[in-house]
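First the structure, in the form of structure tokens, and then the observations on it.
Here the complex is missing a single protein chain, while all its other protein chains stay put.
Now for subunit A:
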Amino acid sequence: MSLTAFLYILALIMAGVLLFGAVYFVIMLTDLECDYINPIDLANNLNTYVMPEMVAHLFLFVMFLLLGEWMSMLLNLPLVGWNVVKVVNARQFYDATEVFRTLPKHKRENFVKVAFYLICFFYYLYSMIITLVNESTPDPQQVGY
């Protein structure tokens, strides 16, 4: 099994985990709206997962780049750019004192991430199957897309 196939399997699982993470963020933010938790607890809870998510996503991006999977890389480029801008400006963490003010923005950002990771999940699934099927068929019959 080639490295590319292995990468797509890993990407599939990670997309699932990241999707679950984004959904968790959305639900935590709506819990804040309904007064189930306070801003400090929310900030502490979510901030532990912000950097791991960015690192995981960056890792996937770099692997796609190195292995020559251009479509997948281009798909992830916007999100990597967004994350880099946030880290450079030190804005990636949730600030307990500001979170009520910026709540709609955060919710929207996380909704978009949920949709994005969902699309990524299906794209990686598709790519993984194509890669695996192509590996086991002789050259003339391989599918190009």
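The rule is simple: a residue touches a chain if its C-beta (ideal position, glycine included) is under 8 Å from a C-beta of that chain, and two chains touch if they have at least 3 such contacts; residues count from 1.
Simple rule for what comes next: contacts and distances are computed from a predicted model.
Trainee: Out of "SKP1-like protein 21", "NADPH oxidase 1", "Golgin subfamily A member 7" or "Major facilitator superfamily (MFS) profile domain-containing protein", what name does the UniProt record list for the absent chain?
Mentor: Listed in its UniProt record, the absent chain's protein name reads "Major facilitator superfamily (MFS) profile domain-containing protein".
Trainee: Applying the definition given at the start, please give the residues of subunit A touching the unseen chain.
Mentor: 1, 5, 9, 12, 27-28, 30-31, 34-36, 122, 125, 128-129, 132-133, 135-137
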